[in-house]
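Of the protein chains in this complex, one is absent; all others appear in place.
Up next is subunit A:
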Amino acid sequence: MKILVCISHVPDTTSKINFTEGDTKFDTNGVQFVINPNDEFGLTRAMWFKEKQGASVDVVNVGGPETEPTLRKALAIGADSAIRVNTEATDGFAVAKQLAKVVQDGGYDLVIAGRESIDYNGGMVPGMLAALTDANFVNNCISLEVDESNATATREIDGGKETVTTSLPLIIGGQKGLVEESDLRIPNMRGIMMARKKPLNVVDPVDANAETTAVKFEKPAPKGAVKLVSPDNLDELVNLLHNEAKVI
């Protein structure tokens, strides 16, 4: 089985978010970048396929050279080779078109992407990729088994879960549940050394216009001070929620 894991290069979850150039660009100053958490669950699931059933695992990112350390980390975790499509990730549709070319050229059976990146939260790349490559697609996937060319997947639905059968080629929008948090791997020294020697191929982008443009960013208005209620006076809390906040 040939597996491709799509990796977004995103600010660490603890990052303070700021903008520059008149609030039109994300301020990367002092920001630590990581593998998008939703993608990392997928990468670990892919490693299990490789170890238990036999598979090759490639990782791909659409972005500039600054994203290569994130791809090297994925190689250190155990991916066999990496691909970087050398263009700025402008919007989800454009990224999906770049990835579609990589998927078609590589003849992948299974593509695992995170259900969304934690920076732009577009949540569209896996689905668009499936539509562009005419593959089956399961979103919000929390469990995945593959047997020959058949797959069983569970997706989270509002208020529960749904299990489906489907077949390869298959695109997954993955999240926690594919593997648990405690299953995630921290690269060890041997992995890091080996990652240096693994191939990281830079490929040219295809023509793909961005269909959407992020024109401006804004930070939420600062929050007013919290109103403290004494634990001995919870009637007051009920009163505030009813009369002031009007939520009960």
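One rule holds for everything that comes next: a contact is a pair of C-beta atoms (placed from the backbone, for glycine too) under 8 Å apart; a residue touches a chain by one contact, two chains touch by 3 or more; residues count from 1.
Quick note on the criterion: contacts and distances are computed from a predicted model.
*Asks:* When you check the chain that is not on display against UniProt, which of "Electron transfer flavoprotein subunit alpha/FixB family protein", "Sulfur dehydrogenase subunit SoxC", "Membrane dipeptidase" or "ATP-binding cassette domain-containing protein" does it turn out to be?
*Replies:* "Electron transfer flavoprotein subunit alpha/FixB family protein"
*Asks:* If I consider the whole complex, including the chain that's not displayed, which of A:128, A:146, A:195 or A:208 touches that chain?
*Replies:* Here the residue in touch with the unshown chain is A:128.
*Asks:* With the missing chain put back, which residues of subunit A would touch it? List them for me.
*Replies:* Subunit A touches the missing chain through residues 11, 13-14, 17, 19, 37-38, 91-93, 96, 118-128, 130-132, 136-140, 142, 152, 155-167, 175-177, 180-182, 209-220, 223-224, 226-231, 234-235, 237-238, 240-242, 245, 247-248.
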